[in-house]
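As you look at this complex, bear in mind that one protein chain is not there, while each of the others sits in place.
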Amino acid sequence: MKRGSRLSGIFIVSLLFIVVSFVLVTAARAAEEGKKEHRKASGKKRVERQFPVPPPPFSEGIFPCSDCHEDMEVNTERRELEDEHVEISRSFDHAPEQRWCLDCHDPNDRDYLRLASGEKIPFSESYRLCGQCHGDKYRDWKVGVHGKRTGNWNGDKQYLLCAHCHNPHSPRFKPLKPMPPPTPPAEIK
Amino acid sequence: MKNAWRFFLETLRVSLTGSKKYYLWVGFLLFCIFVGALAYVHQLKNGLIVTAMRDEVSWGFYISNFTFLVGVAAAAVLLVIPAYIYNFKPIKEIAVLGELLAVSAMVMCLVFVTVDIGRPDRFWHLIPKLGMLHFPTSLLSWDVIVLNGYLIINLCIAVYILYKMYHNEEPNKNVYWPLILISIPWAVSIHTVTAFLYNGLAARPFWNASILAPRFLASAFCSGPAFMLIIFQIVRKVSNIEISDKAIFKVAELIAYSMFINLFLLGAEWFKEYYSDTVHIASMKYLYEGLKGHSALVPWIWAATIFNVIAFFLFLIPKTRENFLTLNIGCVLIFIGVYIEKGMGLVVPGFTPDVLGEIYEYSPTNTELLVSLGVWALGLLVYTLLLKVAIPIQTGEFRVDKVARREVPEGEQVPAS
Partner (left out) sequence: MFRKKKYTEAERRSRRKFIKAIAAVAAAGIVPHRKAEALDVTWEEWTQQHFKRLTKEELERILKRLEEKYTREYGKKVSVTAEPPIPGVTFAYALDLSRCIGCRRCVYACVTEINQSRNPHMKTVKTTEEVNRRKSWLQWIRVLEMEKVKGINVEEAEIYYNPPKVPEEGKFYMPVQCQQCNNPPCTKVCPVVATWKEPDGIVVVDYNWCIGCRYCMAACPYGARHFNWVKPFIPKDELNPRTHYLGNRPRYAGVVEKCTFCVQRSRNGRYPACVEICPVGARKFGNLNDPESEIRYIIENKRVYIFKEELNTQPKFFYFFGV
């Protein structure tokens, strides 16, 4: 449960503000260098580059995770969650046989994700995490072929994180209501 | 120059005076033209939305009529060949009748195209230099040239011969014969170009068959002469132009051969489509048996096919060919048969199903029908007026000396009603 006082509320808001501004600044800088880096990336030496992505799509009020988790003991036992994150636990559909929360979320610092190597990465770089398994998608995503891009075909492009389109806990793309069909010619009068 | 002016005035006078029947006929045509013009104004005001054409079927009744009439125009002149080969006595007369029909059909063709286009006000874009005629890349630019050229050539021949005859002079063979010789391949060319117009479109498999141009010519050799045979009979009844039965039967025989070729080519088309049974068969199926429950054209095309087959036998068997009743039935059947086959039966299936597989069943609106009626009436009026002048000139009733003595021939008959 969230037991935030007024003070911690202010704290969360300001922290959120800082994180968002950090991400935005990084994104802007990365965008500036996007083209240059892109060329570099395709060169011999592969440099892990920053991608201009919007802030991660957190559910409202959920981040930073440490707000709650800081004082909690780490329980590495694989289990059905009952108090918090119930929805996620129930609808979890991302190779549920093989993995659970702490395969991706860093057990010791919940504000970060964790690669298989043990490296801690921020949520804004979650694509690296996804890319561990979905290497082909990651490769396509990096060059702008997997996933949506907006902006300029010859310049700054806005990327999206995998999580913007795929719920990481249930990644299948959700069906949409289609827009109306065209007016049949017989009805055009 | 003075002679020419007097000739012009006199022809005007002759074409404006006539019997009651003549006035009635002309009045009827003028009425139809008026109705058509009103329908066209409606179309201009509201856009082509008042037609049944849509993006899926973007050409319809107008272009169907256009295509058919190009065939009539071509074939009318091609009659000159048998007239020459079989040495029909009144070759000049027959040639002139054919040329005048060609002129009238051309007028209809050009008007049909004009009423079909979305921006008739921009016609000047078609004029080379001033506008930008896409020649020789666009087949439509070829059509613009050959159709207008054909109109002019035929008008020149007819006017020259009539002018000379009017002045009781023998037309100079060195002048008109080369023109006639040009007009014959030119007739073939207008129909070939019109066929190529469709033929060249790989997007429309129904048209994209090399057999199309030969089919066009074969069917034109049926419909044009069939129309002329009826005109011949009327002309020799109402005037004293001599056209022998033998000549008429000979033309009918030629129609039989043309119809045979036409049916044979159609059969070849059928075989290719049905035996190979590729996706390209869809249009053919739509036309002859209906596709996915859409079968608007099926009764029409079968009627046309049956008409053509009946007419073929009527013209093939000497007994029915040489009987004027069955001969005329054959002519009418062929005219209708080819009109359906080469009009709507050619244009609409090309678009049905459309390039993305959609089936929109086109059927002309009243506006389209009325505008087309107006255009046909206009063509017939042109032909009527031309014949009104040409026939008395040819029979010798309307000549410069007679006009001078004010011996105005009375009681001309309606040439076609």
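Per-chain numbering from 1; labels A and B assigned in written order.
Everything below uses one rule, namely that contacts are C-beta pairs under 8 Å (C-beta built on N, C-alpha and C of every residue); 3 or more make two chains touch, one makes a residue touch a chain.
Just so it is clear, the model here is predicted, and its values are computed rather than measured.
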Review point. Which chains here would be touched by the one that got left out?
Key: A, B
**Study point:** Identified contact with the non-displayed chain, of B:55, B:169 or B:289
**Key:** B:55
Revision key, fill the gap. From B:132, B:152 or B:306, the answer for touching the chain not displayed is B:132
Revision key, fill the gap. Cross-chain touch to the chain not pictured, restricted to B:1, B:202 or B:325, is B:202
Point to revise | Full-complex contact with the absent chain, from B:2, B:20 or B:119 | key: B:119
Revision key, fill the gap. In the full complex, chain B touches the hidden chain through residues 44-49, 51, 53-56, 58-59, 113, 116-126, 129-134, 137-141, 144, 197-198, 200-204, 279, 282, 350-351, 353-358
Review point. What residue numbers in chain A mark contact with the hidden partner chain?
Key: 38-39, 42, 140, 143-155, 160, 165, 173, 175-184, 188-189
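Convention: only the chains that are shown with their structure count from here on.
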Review point. Distance-wise, how many Å sit between the C-alpha centres of chain A and chain B, to the nearest whole number?
Key: 71
Check your understanding: Where on chain A does chain B make contact in their complex?
Key -> 184-186, 188-189
**Study point:** Touching residues (chain side chain B, partner chain A) in the complex
**Key:** 49, 54-57, 358, 360-361
